[in-house]
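Note that one protein chain is taken out, while the other chains of the complex remain in position.
As written, the chain order gives the labels A, B, C, D, E and F, with residue 1 at the start of each chain.
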Amino acid sequence: MTRDEAQQRFVALLQERFGVEEIPDDNYPLIDAKHHFELARVLREEFGYRIYSFVVASHYLEKVDAKNDNAVIDIEHYEVATGIRCVGAPAHLASWRVRVELDQSIPTLFPLFAGADWQEREQYDLVGVRFDEHPDLRRLMMPEDWEGHPLRKDYAIETACPPWR
Amino acid sequence: MTMQTLLLLTSALFCMGIYGVLTRRNAIALLLSVELMINAVTINLVAFSRFGDGVTGQVFAVFTIALTVAEVVVGLAIVILLFRWRREIAIDSANELRH
Amino acid sequence: MHSVTGVDPHLDIETYDPSADLMVLNLGPQHPSTHGVFRVKLYLDGEIIIKAVPYAGYLHRGVEKLCEELTFVQIIPIVDKNDYVSPMMNEQAIAMACEAMLGIEVPPRALYLRTIFAELQRLASHLLWLGTFGMDLGGALGGGATLFMYCFRERETILGLFEEVTGCRFHYNTHAVGGNRHDITPKFSCDTKTTLEVIEKRLEEYVQIFSSNRIYRARTQGIGVLDGDLANSLGITGPLARASGVDHDLRRDAPYHIYGELDVKVFTESAGDCFARTLVRLNEMYESIRIVREIIDSVPEGPILGMKPGKSPGHIKIDASQGYSCIESPRGELGTYIIGGGKSRGASAYRLKIRSPSLHAASCIPYLFPGHTVSDAVAILGTLDPIMGEVDR
Amino acid sequence: MTESLIFFALAAFILLGAVRVVASRDLVHAVLWLAVVLVLTAVMFLMLGAPFLAGVQLLLYTGGVITLMLFGVMLTRRHHEIGVEVDSSRRLPGALGALALFGAMACAIFRTDLPAWPSSAPVSALEIGRAFLTDHLIAFEVLSILLLAAMIGAIVLGRQSDFGDEPETVYRKGGRP
Amino acid sequence: MAVDESQRTYEHPLYQHVERMPGVSVALGSIDQLLTWGSANSLWIFPMATSCCGIEFMAAAASGVDLDRMGSIPRGTPRQCDVMVVAGTITVKMAPRVKKLWEQMPEPKWCVAMGSCAISGDFYRDIYSVIPGIDTFVPVDVYVPGCPPNPEALMHGLLLLQEKIRMVREGTLTREEVRPESPPNLNRPAIGRLQDPERDPLTDEEQTDSAAGLGFGDNLNLAQIRRPRPEPELRPQVDAEPRPQVDAEPRPQVDAELRPQVDAEPQPEVDADEESAP
Amino acid sequence: MDQWVAAAGFVAVAIIVPVSMLVGAKLLAVTAKSSSKLKTMTYECGEEPEGGAWLQFHPRYYLVALIFVLFDIEAVFLFPWALAIEELGGLAIVDMLIFVLVLLLGWGYALRKGALKWQ
Partner (left out) sequence: MTPLMHGFVWGLVIATVLVTIAVLSIWFERKFSARMQSRLGPTLVGPAGILQLVADALKMMQKEDLIPEKADSILFRLAPPFTVLFTLSVAAVIPFSENVLAADLDIGVLFMLAVGGLVVFPVWIAGWSSNNKYALLGAMRAVAQGIAYEIPLVLSAMVPVVLAQSMRFSDIISVQAETHWFVIWPLGPGLIAFVIFFICSLAEANRIPFDIPEAESELVAGVTTEYAGMRFGLLQMAEYLHTLIASAVAAAIFFGGWDGPFAPGLHWMVLKTLALFFTIFWIRWSLVRFRSDQLMALCWKYLLPLSLLLVMVAALFVHYCGVGA
């Protein structure tokens, strides 16, 4: 199986079983948060995507239309992209995005992938996304009592930490 | 160094051991006191061996030392076992062993 | 939960034996065997590890935040410092990610150069690993130090090759989006061949050490067995996974550069212990030597940069698209996830995440340590070969 | 003259050590003071003409018993207990009892008409070996049986004091057995 | 002997007592030289190797440069070392540990900052988690610049340190002589550093406190060190209004906007007020 | 006895050597001008040690010491025996063989029970 075939199969899976309509060209498909865990489970157990590749959370600020009287286009939210990979050729990477509202959380993939433990901790630490039922959601990189999440867009890069500066 | 002074020394040593046995509650400290007493006895054995052929007393001293060591081996094993059970080695609590 | 090895990484130490006095021993952050600033808190019963809690982040330099602030051109020398044992791999990963998103064609000569550099870096990185692993087993004042010195001697020759091309020993900044900055000379290929010959001959000795020295084997065989399923599930790739029987190598399975034209041999071992990891890395060193030998003479002529060099550091722009691309670094899948800055700020990424194999490797410590002694812990940590710059970024 | 001087110095140090053994609050200190007493006793043996016994005292008694005692202390100590209390209510009766015993013994020693201190040549190890293998052969062999019994007994006791499970299995279960 | 006491962090009590006796200073001169020779030629290194420079430090100890030639060997414990070589970036999380380990070395001790990260923080200088130079909390004796410095450079740095030890013991070292070309105010670091006369003395105390408080939580004890200070240094995280441009000293390219534009040449299509999400 | 006195003389030297070195160190040692409370803290890789070091060890350690001591006793009996072999001949060897074999039984028992494992 080539990589293109694997991709087509993945797309078909998304469209048929998870009701994803739009598969963007230059972007990963956006699926509903309630399908997140189920999709990962199906991919792992039925299609053999066993390697946990990455999870990337990103933070989006409130988006306003400056020309149109600062009308809110999009509210502040997170997006979590997950990628899992199958073993051996063609090493296809199945990845998708999930939109998470500021006050919501996303189910952890730890029951499926042990690697989610640290990866999700890191994303929680740096971006602030919360993962449901994560066994040990502590900070990974920053000190335990650090304030704020450094990779959020409203966090100034040179925020000081007394007294070590 | 005379017989008298030597005997005085060993009896003093022995009494130190007695004092330790009477006052200490910790099982290991107790064993230490017993060691003191046995040490006093060994010195006496060697000292008295000079009145005989000089050999027998020393042979018995070697036996004493060997037996003491064996005693310590078993004694400490019991103490450690006791500790694992009771989490303390105060000697009063060992009375329950009788029952 | 992940009962592949039966070890619970989140073991509640209170439920283990509330009455026992467990010794809590810190390995690190400053410790000779942690290879950087890494801390593992060990709960010891006698000398047996009951639980291991790793702490990372002592070298968290905010690289991802910095990458959002700087342009794509500017970040290449910055990511150099992530995996500081094989810096060029970081550059390649970033450059490839940008190229994939921009659709830039890289000229074949540059691809050849990248392949050669990548394999030489792999060789250098594994040599450094072998040396420090010797130190872990044998101590700074013993036979381990001897192995360390030998490996560094060999590594210096490879660094010399890089210095010849780029002018730097260490952080090269030689890759650019669209190609390479520095070209090789005919002398380079000649030097490379001599160097490889020497290294290959000396590698024999190291293989000898590991195959015939009984102490080495006693210290590594059966120690730190990593299950293949657990490795996948943790996202462990590269030599670590291959030593556990996972037949997966991006160079072969998802070819990039010119690996598609090469027949890359992938070595796997089934044991998954420290010894298997050692063997896999030693074999990979031979394979790297073979690959470089194979292509060093067939580097095509031509340009090495596929696009016009820009005047400003902001001349490369990526729109709001997202993408992930990865390469096989000496430690496994080194990927870059880029969310473009959009129309307004396309010169720098909106979000850039570096998927580092070392972080995944380090995350298996709670699974591997329990049941071993402190000495074994050092050996296991040595074979995991985590690079702290990459773990913490 | 020199000999008695050395003897008295030795005796003083042995007694000092003995006092520290029974009075030290820290058990490790008590054990180490016992080591001092035992080493000095070895020197005393030398003066009494028993060089082989001195060697035995150092090798076996000091080397063995002190190691055992140190291990015993290390295995039965919890880190919140720094010292061992000497039971103050027992101190006075203990001291009185010990003093009384000492008085009685000293009395006996002073009243007994001790024979003259014979001067004897040091006993060589060969003589002791000969005695072991001829006169005291039975005792010698019985001792081996006794040591065997001690070893087996201590191993049985020691293993019982171990966890029911080996730790390797305990942490895998994730709970106490 | 003309010893510049201000340069020393330690004193020889008995030795100095003897020195005050009349008529012995001549003999002591050579003994003093001997002792100086001893401490200058046996610099055992405490490797605080955190990142890339650590690898070059290893290379310096390996056969290429071989620090053992000048008698420098790395030791794992601070108790037996004379020089702390800080090789690599020091982060906020690591700094209390570095401070503690530095303090745990017995006098006489020296510190070498190896690489630009240790010297100034390099391009991580302004990042939230990085210390802009270790001389904010540890007195540095020799700076070895480079990213990373070559092994030879480290060796040169150690040779310079030997020279400095000699000069300090002889009392011939003054600050101007180290860098004669720089006027005193240029020599002063950009932000509050150890030698800075304007440095808040509270800072030293707080740094020590936070190093001592390690281990209660996992990490540095912010609750303890955040005592009321004259001006709070923690900036508000969301800057509603543009921050004042107060950069008196030249800063690296990163400026203080939320989405800073770092291009050297202005980009016409970029507008700082536009929405920041794509 | 003279030889023992000579040995005592040697031991005196063995005392003088380290003491003289320590005295030299005492004379030349520096003191820090400013002291920090961090200096005398216990070293543990820059961390604050959790709990003291003086804590309880596992009983498995004891078994090693135990077997050591019992074989030590045997070694002590071997010494006088070793000197008497030529004189007493076969008798001595047979006697000691019995002694050793009985103790080796205990060794075998310990080995089978895994008492000699050290971890």
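Couple of notes before you dig in:
Here is the rule we use: a contact is a pair of C-beta atoms (placed from the backbone, for glycine too) under 8 Å apart; a residue touches a chain by one contact, two chains touch by 3 or more.
Just so it is clear, the model here is predicted, and its values are computed rather than measured.
Touch with the chain omitted from the figure is made, among C:F72, C:W129 or C:Y216, by C:Y216. Among C:P32, C:P77, C:G306 or C:G323, only C:P32 touches the chain left out of the display. Residue positions on subunit E in contact with the hidden chain: 10, 12, 34-35, 37-39, 41-42, 62-63, 66, 68-71, 75-77, 79-80, 82, 106-108, in rising order.
Hidden from this view is one chain, which touches subunit F at 2-15, 17-19, 21-22, 24-32, 39-45, 49, 52-54, 57, 61, 64-65, 67-68, 71-72, 75, 78-79, 82-83, 85-86, 89-90, 92-93, 96-97, 100, 104, 107, 111, 116-119.
Residues 23, 25, 31-33, 47, 134-146, 149-150, 153, 213, 215-216, 218-219, 373-378 are the ones on subunit C that touch the missing chain.
Simple rule for what comes next: only the chains that are shown with their structure count from here on.
A summary of chain positions shows that the Cα centroid lying nearest the centre of all protein Cα atoms is that of chain C. Of all the chains, the one whose CA centre sits at the greatest distance from that of subunit F is A.
Chain centres were defined as the mean of their Cα atoms; on that basis the chain farthest from subunit B turns out to be A. Rounded to whole angstrom units, the spacing between the C-alpha centres of subunit A and subunit E is 40.
Rounded to whole angstrom, the centroid-to-centroid distance between subunit E and subunit F, based on C-alpha atoms, equals 45 Å. Subunit E has its Cα centroid 55 Å from the Cα centroid of subunit D.
Across the assembly, subunit D contributes 52, 56, 60, 64-65, 68, 71-72, 75-76, 78-79, 128, 132, 143, 147, 150-151, 154, 158, 161-162 as residues in contact with two or more other chains. Counting partner chains per residue, subunit A has residues 141-143, 150, 155, 157 touching two or more of them. The touching residues of subunit E, when paired with subunit A in their complex, are 92-93, 95-96, 126-129, 131-132, 136-137, 191, 202-203, 206-207, 210, 217-223, 225-226, 229, 233-235, 237-239, 254, 256, 258-259, 273-277.
Against subunit C, the residues of subunit E that register as touching in their complex are 48-52, 54-56, 58-59, 62-64, 74, 76, 88-89, 91, 93-94, 97-98, 101, 123-124, 127-130, 147-148, 150, 218, 253-254, 259-265, 267, 269-271, 274-278. Chain contact summary for the complex, subunit F toward subunit C: residues 44-47, 49-51, 53, 55-58, 60-61, 119.
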